[in-house]
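See structure below.
What follows is part of the complex, with its chains left where they were.
A and B are the chain letters, set down in written order, and residue numbers restart from 1 in every chain.
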Amino acid sequence: MATIALLHGPNLNLLGTREPTIYGSMTLEKIEQKIREHAGATHEVRALQSNHEGALIDFIHTAREWADGIVINPGAFTHYSYALRDAIAAVKLPTVEVHLSNIHTREAFRHTSVIVPVCIGQVCGFGWRSYLLGIQALLDYLNDQAQG
Amino acid sequence: MATIALLHGPNLNLLGTREPTIYGSMTLEKIEQKIREHAGATHEVRALQSNHEGALIDFIHTAREWADGIVINPGAFTHYSYALRDAIAAVKLPTVEVHLSNIHTREAFRHTSVIVPVCIGQVCGFGWRSYLLGIQALLDYLNDQAQG
């Protein structure tokens, strides 16, 4: 049984209302429900959405106590929050970066993630399903490690 | 009658004391008073100054409920806060970016705004009057839209 820290970066609280042609029309609440269904009863998911970089970092620090891994959609912080990157590197929890949209088909500044170099991997472009795939990737990773 | 969300980014609380040769000697309080006089009785201005990127984003999100438009001086966030940019793009309120100084006569990093691409337009270089011009630009825009 694994406990997963699920983080959503800035503006993701507006999901379902914000530019649905890019981000889809499902709300964050609904997505989290889908994630919990997918993770199933044996796994726990503790989530935080925040528009505050510091709050996300604080949460990652506390996750050292209770989490087995992290799934994070850093939103716009993807492109400049070296602080978030350092937080993930510091706690040494296996982390998966996810994005709803295919960041490579959008404005040039969105193509680069300063966070992905400290993650296991990245999933992008599949709308809310990117989260499910990210959760699955993390659980498989944890399982493989456990079986080592 | 319009309601305007007025945002001041980091360090603007120090206006009037900070580098007056660049930013002028009028305090933020005084500027807001000038703005309210200019906007007049028929328009409402709700203001926030914060040094916290997250607080500015939260405020923009709530503004969806009550504001007709935004005037923002993002301060140093102008140059890197893609999160602020996404917040403005997400709430879809018409937004005007203002700067006290002519950012193009200063250090190279100040020439670029990551926020202006999601705004209607930009006013810079006229000291505290940049705010009045920005407010005027927004009110005219709203009026034109209303008369459509």
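By our rule, a contact is a pair of C-beta atoms (placed from the backbone, for glycine too) under 8 Å apart; a residue touches a chain by one contact, two chains touch by 3 or more.
Keep in mind that what you see is a predicted model, and the values were worked out from it rather than measured.
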### Query
Total subunits of the complete complex, with 2 given?
12
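As a working rule, only the chains that are shown with their structure count from here on.
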### Query
Superposing the C-alpha atoms of chain A on chain B takes a rotation of how many degrees, nearest 5?
120
### Query
Roughly how many whole angstrom separate the Cα centroids of chain A and chain B?
32
### Message
Under the stated contact criterion, what part of chain A meets chain B in this complex?
### Response
9-11, 13-14, 17-19, 50-55, 75-77, 79-80, 109
### Query
Where on chain B does chain A make contact in their complex?
52-55, 57-58, 61, 80-83, 85-87, 89-91, 114
